[in-house]
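Shown here: the complex without one of its protein chains, the others still in place.
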Amino acid sequence: MADINTMHQKDMAKVTSKQKFVTVLVQVLLYFFLIMVAITVIFPFYWMINSSLKTLDEYRWSVPTLWPTTVMWSNYATAFSTASLGKLFVNTLYVGIISTILSLVITVLTAFAFARLEFKGKNALFAGLLATMMIPGELFTITNYGTVTSLGWLNTFTVLIVPFLVSVFYIYLLRQNFLQIPNELYLAAKVDGTSDIKYLWKIMIPLALPTLISITILKMMGAWNSYIWPRLVTRGETHSLITNGLRNAFTESTGDVNIPVQMAAVALVSLPLFLVFLFLRKYIMKGVSRSGIKG
Amino acid sequence: MEVVLQNLTKIFPSRNKNGSEVVAVNNFDFTIPDGKLIGLLGPSGCGKSTTLYMLSGLQKPTSGKIFFGSDDVTELTPENRGVGLVFQNYALYPHMTVKQNILFPLQNLKGEDKLSKEEMIKRAYDVAALVQIDDLMDRKPSELSGGQQQRVAIARALVKMPRILLLDEPLSNLDARLRLQTREEIKRIQRETLITTVFVTHDQEEAMSISDYIVVMKKGVVQQIGAPQDVYDSPINLFVAKFLGTPPINVFEGEVKDGALYIGEEKVLDTPNVENKKVFVGIRPEGFILDPNGPLSCNLNNIEVMGRDVSIVSSNTASVNPIVRSIVDADNKIAEGTEKVFFSIKPNKIFIFDHETEERIML
Amino acid sequence: MFKKKSLLVILFVLIALLCVGCGGKKKAKSNFIVPEGGYDGSEVTINFYHTMGSNLSDVLDAYIIEFNKLYPNIHVISSKIGGYNDVRDQITTEITEGNQPNLAYCYPDHVALYNLAGAVATLDDLIASTEKDASGILGLTQEQIDDFIPGYYAEGTSFGDGLMYTMPFSKSTEVLYYNKTFFDANGLTPPTTWDEMEALCARIKEIDPKSIPLGYDSSANWFITMCEQYMANGEKTNYTSATGEHYLFDTDINRSFVKRFKTWYEKGYVTTQTIYGAYTSGLFVNTKQGEGELRSYMSIGSSAGATHQRPTKVDGAYPFEVGIATIPQVNPSSPKVISQGPSVCIFKKNNPQEVVASWLLVKFLTTSVEFQAEFSVASGYVPVIKSVMNNEYFAQTLANADGGDYVSALSTKICMQQADAYFVSPAFVGSSTARDQVGGILDKALVSTDSDVDAAIARMFKDAIDECEYNS
Partner (left out) sequence: MVESKQQWKAWVYLSPALILLLVFTVWPIFNTVRMSLLNGYRGLAAAGGQTFEFGFQNFVKVVQYRQFKDCLVTTLLLCVITVPVSSFLALLIAVCLNSIKPLRRLLQTIFFLPYVTNTIAIGMVFAAMFNIVGNIAGGDPNSTASSIATFGIVNNVIQLFGGKPINWINAGSTYWHNMFVVIFYIVWNALPFKILILLGGLQSVNKQYYEAAKVDGTSRTRVFFRITVPLLSPMIAYVVITGFIGGFKEYSSVVGILGEDMAATGSETPLNTMVGFIYDALENNNQGRASAAALILFGIILLVTLLNLYVSKKKVHY
């Protein structure tokens, strides 16, 4: 090991300055790249806001303006009142909350069974569930419409909630999460005579909380964005959800859509979602990454 | 390679706005002689790991300088310093085999340092032989025991022939038996390679047993530097005295009065050169001698026979701790039903410290 | 993770279970027969699907109140579903479960689709019925039938079996908007034939080389209208047929006019909405000057969109006056303009009273001069009966017609003047595909860069026919 010393004999000053330069350069490039991507990401949103503040005429100008010549804040007021967003908000919130709670219960039970209990055909059943994720869901609509009609569920909140309570994706996420909790905890609970439900409630659920929170958020977002199904199975404001209001309310007499007002409504509707997202981002990230995603 | 730490200071900014900043390392000044094994020792949070990370280049000092030999490496990034670092958790890449792990640093070498494939393999096998893992080369880290992983980590740090080898709590993840074995191993490897080695530990026994020098730190400040035995025999303050030694030193409230040291009412030592004041008295467990005429009396609690030695557990009202533990030769017999024991004290095993500053008062 | 075997098992089980066929037997198409005594005054609820915005549904609601004065037990629930395609998709799904609405806005091709299930009630027996009713007779008097604009009324029988399936509700057509200020200043007059149009475009190009003289919004309408105009001129061409072989548009004449318009496009005379990338009205109303600013001086678009063809006021005045004329013709003495805009159809129901009640509402709305007048003014659509002209409010509105604030009235006025020129295309399953395809032919041909123009056009026609055949 005689060459230990020679190997690193370099001009230290030169190395230092070069390395400083590289560090700064890398930082600059890093920020440049990230900021460029950020601009690309943010531009459509800017455009949405920009459009939402234009008059219909200005929106149609062949050369789009980067900021409205006359700023139409009134578009927002119009959007809110014409689409009766208030009522639709309440509907959406109601459907979102109820379906989230029920969905969580079902998902937790199912994921628990798949993660902790041993029964015949477990793996085959799970594989079957996963396979259903690969089928384009659009095809289900027709048949499901028939089913809910014969159940007499049209124009109820039930029809907006029940058919989508089970999500294979959420079951999958949660099962992965449960699998990472050591089985010894379950066995210990069994030895102590703890019931399954108590074990679930006291141990599994607290440990899987981030995943449950992300499921909650995804589910609420689902309620917020669902469109085709509510349109099909509900009539009028009493049971309509927010997106339906968005699409329907802004058609002019000629069948044209008043896009600026619609954009204003889109912005309004996205806002709560965005705030919730900002607020709970930490949990979403934890939840999704925690699922571990191992085979 | 001689390593010089010059007024090294590291301050971490506070986490929240109102919190105060944390001084992790304060004005560290030390020269590590070439080819020695140095143990950085102290309780957790004392700044020993920060010092190690500054040596590696992973953290930048707030002020002060680091020299490797004559090179000022303060501003250098880790890869340009030529250090080998062994992490507490080893940080072996789980997706690579032992061989790939060891080869990894060599494959990073560029320019004139670049090695041919054969050379790399040869070096990897040499170093593997040195740490005695050459038969495990195709395994993945998850298939190795803790001690084996430790050796792989050392091999990976050594393979690029670092100027300095740094070990962060190298033994903390091993069980007791392996720990003894591995620390001998580290000592052997260091002796064979003669690479200046710095390691961090909170276990004083570990540090004392293999280091050429130990550095005792507390709250970012170096307390004492020296050969292990010197530090043990001559602690600079109460903290160092308490930190070194198992079983730990016994501490008593004492007072110097008219040229003599008193513990309680008992005069245990003549201290002609010390002025009158309250002091702490530290007595190493092995500093007690059973002596019916001895000056220090204690109430006997029980006796633990440990083969060669006997550990006498007793109590004294002046003791800072609830018990006083003394270790005496097994030849000493104590009769059944004895309630009080009397000790005389070996003068070189008793230290007195200022009650205010806790600094050692030389006799 | 995904177990192939178990998946296959599931699939096979599903297939094996398939032997359960689908039962039922074919029913003969039957006309709706008016029950004895017509409407019996019973309580019925009628669902009406439409696409009206709130300004129009307000008008509708006001007249439903009027309607209820005559028929207090007929309850009307009107629902806005979305756009026309949304209404179609909604109803086709609902029909399969038998809970379609009673009444819906429709285009002919929607009705053809609903007719697959035989879900639409024919109106012939209702129209002919002489049962006594609160409004006189249940059916229509000859006077009332004659009052309808013939081209609009004829749409109801465009399904190949001679039966009446729909009633016109509010209609529109295509008109030629031109920049009257520019035309007057340069001594130009709106063209009456396509030859005149070509000459006019050349002239405008000389005056303003940077302009695109003509914007035609709907390429599909253009193609279909050309077919009809050539047919009206007695030439040997065709578009589609509701019976027999459906797709007849691959003719020499059609290929030649496509080729002709291609040369127009290449000279920069014309653009279409799809080619231009936005409604061509945007081009027409643009008055801004400067580099890259585009404008046109003529725009052919929906008569209902007149307000979009009017420039924005600058300093309180319109920068130019809009003129409106009939679109150019192959033969101005036998003009043809397309009829578009919604009709309504009535769906069969188990309770015949629902059908009769729906008919009463349809009859009320389509024959009510006041409703037709008010709806027309509110929407910009053309009323479907001629006698609206006698309505004071409507006459007053038309009298105010100009190329500025009352441009909608001007458009309506022009439409009313060409009442005899309306045509409708045959409707059948696949007629909307045919419409999309011929529009596609025109767009593709115009922008094609193929050096062998004839071969390219021939290929486009053939592909379009193939596509139609596949989708029928």
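In this document, chain identifiers A, B and C correspond to the written order of the chains, with residue numbering beginning at 1 in each.
Keep this in mind: contacts are C-beta pairs under 8 Å (C-beta built on N, C-alpha and C of every residue); 3 or more make two chains touch, one makes a residue touch a chain.
The structure presented is a predicted model; accordingly, all values stated were derived computationally and were not measured.
J.: Given the contact rule set out at the top, which of the displayed chains would the hidden chain touch in the full complex?
T.: A, B, C
J.: Per the definition of touch given earlier, which of A:132, A:183 or A:238 contacts the omitted chain?
T.: Final answer for the missing-chain contact: A:132.
J.: Have a look at C:52, C:119 or C:197 and name the one touching the chain we're not showing.
T.: Of the listed residues, the one touching the omitted chain is C:119.
J.: Going by the touch rule given at the top, which residues of chain B touch the chain that is not shown?
T.: 56-58, 77-80, 83-85, 87-89, 91, 93-96, 104-105, 107-110, 156-157, 160
J.: Spell out the interface residues on chain A facing the chain that's missing from view.
T.: These residues of chain A touch the chain that is not shown: 26-27, 30-31, 33-35, 37-38, 40-45, 47-48, 51, 62-64, 105-107, 109-110, 112-113, 117-120, 122, 125, 129, 131-136, 138-140, 142-144, 147, 162-166, 171, 190, 196, 221, 225, 243, 246, 259, 262-263, 266, 270, 273-274, 277-278, 281, 284-286, 288-290, 292-295.
J.: Suppose we count only contacts with the excluded chain; which residues of chain C make the list?
T.: 1-2, 4, 7, 11, 14-15, 17-18, 20-27, 89, 92-93, 95-96, 98, 113-114, 116-119, 210-212, 265-266, 268, 271-272, 274-278, 282, 292-294, 429-430, 433, 436, 440, 443-449, 460, 463, 466-467, 470-471
Please note the rule applied: only the chains that are shown with their structure count from here on.
J.: Taking touching chains as linked, do they make an open path (line), a single closed cycle (ring), a hub with spokes (star), an all-linked set (complete), or other?
T.: If you draw each chain as a dot and join those that touch, you get an open line.
J.: Which one of the chains is farthest from chain A, going by Cα centres?
T.: B
J.: In whole angstrom, what separates the CA-based centres of chain A and chain C?
T.: The answer is 40 Å.
J.: Find the geometric centre of each of chain A and chain B from their Cα atoms only, then give the gap between the two centres in Å, rounded to an integer.
T.: Inter-chain centre distance comes to 52 Å.
J.: Which stretch or stretches of chain A touch chain C in the complex?
T.: Residues 57, 60-63, 82, 123-125, 127-128, 130-131, 141-142, 145-146, 149-150, 154, 231-232, 235-236, 247-256, 295 of chain A touch chain C in their complex.
J.: Could you pull out which chain C residues touch chain A in their complex?
T.: For this pair, the touching residues of chain C are 1-3, 5-7, 9-10, 47, 51-56, 77, 79-84, 86, 90, 93, 96-97, 99, 278-279, 281-283, 285-286, 288, 292-294, 302, 304-305, 307-308, 312, 378-380.
J.: Tell me, which parts of chain B touch chain A in their complex?
T.: Contact set of chain B toward chain A: 1, 69, 71-73, 75-77, 80-82, 113, 161-163, 193-195.
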